[in-house]
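Up next is chain A:
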Amino acid sequence: MTAAAVTVTTTWYLLLAAALFALGVVGVMVRRNPLILFMCIELMLNAVNLTFVALARRFGDIGGQSIVFFVMVVAAAEVVVGLGIIVAILRRKPNATTDDLAELRG
Partner candidate 1 sequence: MIDFPILTMLVLMPAIGAVLVALASKRHPDLVKITALGSSVLTGGFSLWVLFAFEKGEAGFQFTSQHAWIRPWGISWHLGVDGISLFLIVLTGVLFPLVIAGIDSHSKSMSDQKRYLSWMLLIEAGVMGSFISLDLFLFFVFFEIVLVPMYFLIGGWGYEKRVYAATKFFLFTMVGSAFMLVGIIATALLAKADDGRVTFDLIKIAENADFAASTGRWLFFAFAIAFAVKVPLFPLHTWLPDAHTQAPTGGSVILAAVLLKMGTYGLLRFGIYLFPEAAVWSRPLFFTLATIGIVWGAIAATMQTDLKRIVAYSSVAHLGFIVLGTFALTTTAVSGGVMQNINHGLSTGALFILVGMIYERRHTRQIAELKGLQKVAPVFAGVFMIVMLSSIGVPGLNGFVGEFMVLVGSFATARWWVTVAAAGVILAALYLLWAYQRVFHGEPDEANQGFEELKWKEASLLFPIVGLIVFTGVYPKPMLERIEPSVKAFIEHVEQHSEYNEPSPGEPVIVEEEHGED
Partner candidate 2 sequence: MELFVFVVAAGMVLGGAVGVIVRSHPVHAALSLVLTLFGVAVLFVAQEANFLAAVQVIVYAGAIVVLFLFVIMLLGVDKVEDLRIEPFKIQRPAAVAVGAGLLSMIALAIIVSRDAKPPTVTQSEAVQAALDGSHDSNIRAIARDVFSDHVLAFELTSVLLVIAVVATVMLARKPRKGEST
């Protein structure tokens, strides 16, 4: 195949990850639904994971992969806690958006 002429270097992956991360950041800033806001954070974490894996491959270092493994656990824990809090709040006032949660200010 001629396509093989072009090799996909680690850099590509890193750039992709960066893009994903940036999208996540944008998401956090524009979405109002706490759940979705949350998903955006997940996007950011995934971007990081992608970076780790890519770098791990480049260095031929398995450590990178185990780090990703830990990150996933962290993400899971965060989701659990986060959803817990959100549930508690949404029980109080359904369909609340983050914009509604601004009693404390100034």
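Convention: a residue touches a chain if its C-beta (ideal position, glycine included) is under 8 Å from a C-beta of that chain, and two chains touch if they have at least 3 such contacts; residues count from 1.
Selection criteria: all candidates are chains of the complex that A comes from, given by their letters.
All of these numbers come straight from a predicted model, not from anything done at the bench.
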Given the candidates 1 or 2, which is the one that touches chain A in this complex? 2
Could you list, by residue number, the parts of chain A that touch candidate 2 in their complex? 1, 3-4, 6-9, 11-16, 18-27, 29-33, 35-36, 38-40, 42-43, 46, 49-50, 53-54, 56-63, 65-70, 72-77, 79-81, 83-88, 90-92, 94-95, 97, 99
